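What follows is a short report on a single structure.
The complex appears here without one of its protein chains, the remainder shown in place.
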Amino acid sequence: MSRYRLIDGAGLIFLAIVLALAVLVPASNLWLAPDSALHIPDYLVPLLGKYLAFALLALALDLVWGYCGILSLGHGAFFALGGYAMGMYLMRQIGSRGVYGNLVLPDFMVFLNWQELPWFWLGFDHFWFACLVAIAVPGLLAFGFGWLAFRSRVTGVYLSIITQAMTFALMLAFFRNDMGFGGNNGLTDFKEIVGYPLQWAETRAALFAATAVALALGYLLARWVVTSKLGKVVVAVRDAESRTRFIGYRVENYKLVVFTLSAMIAGVAGALYVPQVGIINPSEFAPANSIEAVIWVAVGGRGTLVGAALGAVIVNAGKTWFTGALPSLWLFALGGLFVATTLLIPKGVVGAVTDILGIRRKSELPAAPGVVAPKTAPAEPAQ
Amino acid sequence: MLSGLVRLIAFAAFCAALVAGPACADAIDDALSGFTTDKYDDTDKALQGLVATAAPNGLAVIEALAAGRLLFDPESKTVLYKDASGALKLAKTGEPAPAELAGKPLKTVRVNNRLRRAVDAAGGAFELRSPDAAKRAAAARAVFKTRESTALPAIDHALADEKDAAAKKALEQARAAIILGKADAPEAERAAAAATVASVADPDALAALRTLPADTPVSVKAAAEKGVAAIERWATVANVIQNLVYGMSLGSVLLLAAIGLAITFGVMGVINMAHGEMVMIGAYATFLTQSLIGAYLPALNSASLVIAIPVAFLVAGAVGALIERTVIRFLYGRPLETLLATWGVSLILQQAVRSVFGPSNRTVQTPEWLQGSIEILGVSLTWNRIAIILFALAVFFALQLLLRRTSLGLQVRAVTQNRRMAGSMGIRTPRVDAMTFGLGSGVAGIAGVALSQIDNVSPNLGQNYIIDSFLVVVFGGVGNLWGTLVGALSIGVANKLLEPFAGAVLGKIILLIAIILFIQKKPRGLFALKGRAVEA
């Protein structure tokens, strides 16, 4: 039965495309002649890499929202924390090549007359440490946050709003120059990663390939979770939380596991994002970013994983194109897209495509997305 | 400067008598020539010179200088001024200016802060003789602030015939402030003056008491220190009260911003991300109303803000109802999708406003009656903040009344509690939905009127309030207007009590964390709705 299969048809196509991109894009960029019609110019590689990093974030979000019913409006925070961890490593790699030529302190610390590296910057000169932190810190934050919230049965819109408050608080905190993360300017002017200059096309191609592979692995991990027994319980939690609890499952533990896992995936996405865009700054914590990530998932199709990734790519590619082609009108186009998606294709692009193709998927999703959304209105009297 | 003016007033008649004297005229010419170099130092000297020579037309010239009506011809170096009616006159004599000067490109004699202060202080001396008691009191307070010892004769003179109690008190305080710092006044009188000054208990009094010169006698110093201590003792109490008031005022801003959301989100269950834009539309409606009234009905200028309230309500309400009919009605029962759609709507509305009005800020004037502040027992309250507190409460109670006491309110509550049942009872639910959403949006528009008084009127206005609004509604308890009221005020007050210790940013972070933790304790907000549904 397909519902127990780790990889279904759509997943297979998705994996194939992603892995093909991981090979083809770097190959075309590095080895095809620049005037060839199939050559991918240098500037496109990090851009595509950025889309894939966002796709990974969307995947993480879909895992909690699409399968567990937790609408997190704060996933941008986990993404940004992962990004900061990587950014701190990249800052340390600058070494004495900063404008002040200080061997130990990043420029902004010299600027603010700091005398020595604060303790929380220690260890970031090691790549493995940064990678560990990029996964562990978002994970720990999500664990702590979820442990509190799920235990006290904060659900629905209340949970959404406090996740938003969390990312907002983090944004304000990181904006503070006294925090030691570069304030509003954030971390930038990176030189190299594990010894390879970030300007090299080869480095960029490798980063792209790494992001594509991470996306594929992320997908497999998410699929593994949702097709396992854990996944079944999680979907049950989404569809009927109390019923699941009454049957005897510790609902909060299941939620906690998925939420933490999702935050860690988001952290990885952030860590991959930063070296490709070259800057990390507190505005990544902005609540609007997290809301946008939710929108990617909805556009692509909630509860499908593939759709989430697809949505992220579609919306961001649209944004890139609109901001260049229609600089003064692009918000109309983007806004219109969101309204139209909700009204015309409520199941997202993937849902619409499967409907059109008439594929009767024996889906893991028995109900249409949205039906299970938490109620926000005053509780209706139970029958 | 003030001393000069007092002299000027005293001796104006004297020089007028001798006006034919050639020496007097030369000195006046010399003085006036200082106005034509376009340098502040020279203007200052010219002012002093004018006073020293006691030019007969000096008062008129100084008044013109203050009002920016003093002009000069850069070529012939003639100084002229326009009187209050706009007639051009020669500065030296006050005679009407010859016609050939009127056509020339005249330059205005410019004033900077230093000169403005000088002229202001001089103005005080004139006002001490004003027939209006309130103006006399204000002039006395101005003297209290400057403590210009040369004003003493003028004060004494004014005190002698003062009948009005308030003006008399102000004059006495002004006198005390001067005596306190006057080295040649009797010691006992100075010590007594210190007590009088301390009784005023405002920042100016503190300044007067603190800035005594080193050679002040010990007894005076002791009296001043006692005064300072008394003021400061009160100041700590006043500080807390002040912060509470600031918190109330911040809270009422939050209340205004959130209350519309309490309806669209709290009551109807729409996660209305376009709520901030409704506030913005209200603010722009205020701007438009004000501009139109300014252009066509200038007589109503001071009332334009009041007129803007219904206008903003209707405009924002209409936009809201339109959004409900075209977008949201398809999404009932799918609240999270309303988030997506309304986010799109908010982007469109922002860009629409940006396209129509441009990206820069628009000016919304503050009417006279909302400007300035009053000081009560060392706590200063600005009129517009008081107005916002009262306005927020008025809007809240009006809304409460509407929902509790009208048939529309009954229908709204019926539909939001049980749509199908309400429909079966004959309520036209679609109409009620549109009305409710329009109502929430309209109330947001009203908030825009108030926010236009304290914040930017720009396309981003709404974005700044949306997160806080959601927090307030959730903190207070979704679906409960009282919760929104209590939530807004307590967040506002807590924020302002934290700010002095933690600073603006850290204070806000602490508050956010506190709210997150609070929600863990009360997962349904302050005022949770009671229901039997286990799952909500």
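Note that the chains are named A and B in the order they appear, and that numbering of residues resets to 1 at the start of each chain.
Just so it is clear, a residue touches a chain if its C-beta (ideal position, glycine included) is under 8 Å from a C-beta of that chain, and two chains touch if they have at least 3 such contacts.
The criterion applied here is as follows: contacts and distances are computed from a predicted model.
Student: Assign the chain not included in the display its UniProt protein name, restricting the answer to "Urea ABC transporter substrate-binding protein", "Cysteine desulfurase", "Malonate decarboxylase gamma subunit" or "3-isopropylmalate dehydratase".
Tutor: Hidden chain identified via UniProt as "Urea ABC transporter substrate-binding protein".
Student: Which residue, B:76, B:371, B:406 or B:424, contacts the hidden chain when the whole complex is considered?
Tutor: Checking each option in B:76, B:371, B:406 or B:424, the one touching the absent chain turns out to be B:371.
Student: Quick one: say which of B:234, B:383 or B:518 touches the chain that got left out.
Tutor: The one listed residue touching the chain not shown is B:383.
Student: Can you work out which residue in A:139, A:156 or A:186 touches the chain that's missing from view?
Tutor: Touching the chain that is not displayed is residue A:186.
Student: Using the touch definition from the top, which of B:155, B:193, B:220 or B:250 touches the missing chain?
Tutor: Of the listed residues, the one touching the omitted chain is B:250.
Student: To test your reading of the contact rule: which positions on chain A touch the chain that is missing from view?
Tutor: Against the missing chain, chain A presents residues 9, 12-18, 20-21, 24-25, 28, 37-44, 46-48, 50, 96-103, 108, 110-113, 172, 175-177, 183-186, 188-190, 198-199, 277-279, 281, 283-284, 320, 323-324, 327-328, 330-331.
Student: Even though one chain is hidden, which residues of chain B still touch it in the full complex?
Tutor: 40, 110, 112-114, 116-117, 120, 145, 203-204, 206-208, 210-211, 242-243, 246, 249-250, 253, 350-351, 354, 358-366, 371-373, 380, 382-385, 453-460, 463-464, 495-496, 499-500, 503-505, 508
Here, only the chains that are shown with their structure count from here on.
Student: Quick check: how many Å separate the C-alpha centres of chain A and chain B?
Tutor: Using C-alpha averages as centres, the distance is 45 Å.
Student: State the interface residues of chain A toward chain B in the complex, per the touch definition above.
Tutor: Listed in rising order, the residues are 71, 145, 148-149, 151-158, 160-162, 164-166, 168-169, 172-173, 175-176, 240-242, 287-288, 291, 294-295, 298, 328-329, 331-332, 334-339, 341-343, 346, 370-371, 373-382.
Student: Under the stated contact criterion, what part of chain B meets chain A in this complex?
Tutor: Going through chain B, the ones touching chain A are 265, 267-269, 271, 273, 327, 330-331, 334-337, 339-341, 343-348, 350-352, 355, 416-418, 463, 467, 470-471, 474, 478-479, 505-506, 508-509, 512-513, 515-517, 519-521, 523-525, 529, 531-536.
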